[in-house]
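Shown here: the complex without one of its protein chains, the others still in place.
In order of appearance the chains are A and B, and numbering begins at 1 in each one.
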Amino acid sequence: MSFYQFALIQMALKYDAKHDPLGAMRAFKTAFADVEENPDWRSRRLIERQRWNPYSMEGGSTCAVAGDNFVVVASDTRMTAGEINVINREVDKIHPLSDNIVLTTAGFHGDALQMRKLLETHLHKYRFDYRSNMTVDLCAELLARNLYYRRFFPYYTGAILAGIDEHGKGAVFSYDPIGCIERLPYSASGAAEPMLVPFLDCQVGHVTLSEGTERPKLTLERATALVRDAFRGCAEREITTGDSIHLVIAEAGKPIRHERRKLRED
Amino acid sequence: MSIMSYTGGTVLAMAGDDCVCIASDLRLGEQMNTVAVDQKKVHKMSDKVYVGLCGFHSDAKTVLDKIMFRKNLYELRENRSIKPKVLATIISNLAYQHRFGSFFTEPLVAGLDPVSHKPYICAMDTIGNICTPEDFVAIGTGAEYLLGVSESFWRKGMNSEELFEATAQSMLSALERDAASGWGAVVYTITKNNVNIRTIKARMD
Partner (left out) sequence: MDGKYGGYHTNTLNPTCTGTSVIAVVYDEGVAVMSDTVVSYGKSARYKNVTRQYKVNDRVIVAFSGDHADFHTLQNIIERQVSKWAVVGQKLNPSALYAFLTSLMYQSRCKMNPFWNTLIIAGWEDNEDGGKPFLGHITQKGVAFEAKHTATGIASHLLTQVIEDETRDKTALNRAKAESILRRAVELAIYHDCLADNEFEIGVVGKTEKASVHTQKPIIGDWSIAETNCQYE
C-alpha cells in the first residue's frame, strides 16, 4: 500500500466529508502536498543525497607558531574548487584584525569571510565602547562563543587566532568548527594539517628529543624558517596547498609585517 | 571506522646511499582498544629484504603466510635469494588475484638487491598497484602524518646513521599524532654488511 493510499484511508477515518467538508479538504491537500514532495520512490537515502549542500571546500592550509615575544602566522594562497581546479592563486586567508590579533582560516571560504566580518564588527564596537583595543585572549573567547552559537549549522572553518597577549607574549588559539578552544604553542589547520602538525611537534615542540638533549631556542628567524620548510614539504604532497606562502609576523610593540614566498604552482 | 584502520599500525621505509631503513610501530588494537604492544608490522623475507604489512591485522597475517609460501617456492626453484623487486612483483600479483575481494592490507617492500646492493623501496595499495619512489614510502594509519615530516627530513645520499636518524625522527613525530599507532617503534637499518635492529621509545599510549 502506498503512502498516498494510506493517507486517503487515514483521512476517510478521521473526517466525515459530509459534516466537515473543509477539514476533509485540508487533510486531502496536506496529504497530496506530502506525497508530491516525497513520492514513494524517493527513499530517505535518496532525499539525503539530493539535498543541496550549503558547504564547499576551498582547500589550503594554515599554521601559527607562538614565540616569547612574537607570533608567526602562515598560510598558502591557493583557492581550489572541488580539489583539483585552482580558481585563484593569490587569495589572502590570513586576516589581521588589529595591531595584535590575527585570524587565519582554512576550509569553507564563505564562512571564513563571514567570521572575519563578525569579529571585525565586534572589535570595532569594543573599541568604540571601551576606548581601547581588545586583548587577544578576549577575542579568542569571543570567537569561541560565536562558533558555538552556530552549533547546529557550524562555520566550517579550521580557525586559528593568533596574536600578542597583554604580557607581550605570543599566543595561538586553536579551534574546532564548533568552538572548542585551546591555547597552544603552535597549531595548524586545513587540508595539510596532518602533515604540518607532526613536523611542528618535532621541530617546535621537540617531542622526539630524548631528555637532556639541548633544545634550540625558538627565535623569530627559526620560527619563520621552520614554517616555510613545513609549507614546502606539504606543497609537495597536498594538492590544494601551493602557489605561495603568506607569512604574517606580529612582534610585541611592532606593527604587523607581511612576507610572501613562492611555492610550487602545480 | 574503516576496516583499514580497525587494528591500526604504520610502516615507513626510507632509502639512502646503499642502505634502506624500514620502521614499524608496535601497537595492535581493536578500534580504540589496545590489545598488544609488541606487534611488529615488518617481517624478514631474506637477508636484506623486508616486507611491511599494514591494515587489518588478520588479513596481514594471512597475506604474510601466502607471501612466505611463494617466496620459499621461488627460492627453492631458483636456488638463490630473492631480490626485493621480484618479491614486490610476487606480492603485487598475489594482491591483484584478489582484485574483487581484496585483502585489507597494504604491503610495503624494502631491501637491498642481494647482488648489486642497490636500495629498493616500494609500497602498494590493497590491490597491488606498486609505487616505487626514490625517497620514502609510508603506509598505514599514520601514512599522511609521515609523508609531511619525511618530506622535510629526507635528502639525497644519506649514510646509514643519517638515514636511521631521519626515519626514527619521522616515525616518532607521526606516532605523536596518530592515535591508532604507537607503543614504540622498531627500526631496521639494512646496509651492505649488516642489518641493525633498534627499538625506540615513543609515546607509550
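The working rule: contacts are C-beta pairs under 8 Å (C-beta built on N, C-alpha and C of every residue); 3 or more make two chains touch, one makes a residue touch a chain.
Keep in mind the model is a prediction, meaning the values are calculated, not measured.
Note that the absent chain touches A when the full complex is taken as a whole. The missing chain, though absent from the display, is touched by one residue of A:33, A:46 or A:225; that residue is A:33.
Touch with the hidden chain on the side of subunit A covers residues 26, 29-30, 33-34, 37-38, 51-52, 54-56, 58, 79, 81, 85-88, 90-91, 108-110, 113-114, 117, 153.
Operating definition for what follows: only the chains that are shown with their structure count from here on.
Residue ranges on subunit A touching subunit B, taken from their complex, read 192, 194-199, 201-202, 207-208, 229-230, 232-234, 236-237. Residues 144-149, 151-152, 168-169, 172-174, 176-177, 203 of subunit B are the ones that touch subunit A when the two sit in their complex.
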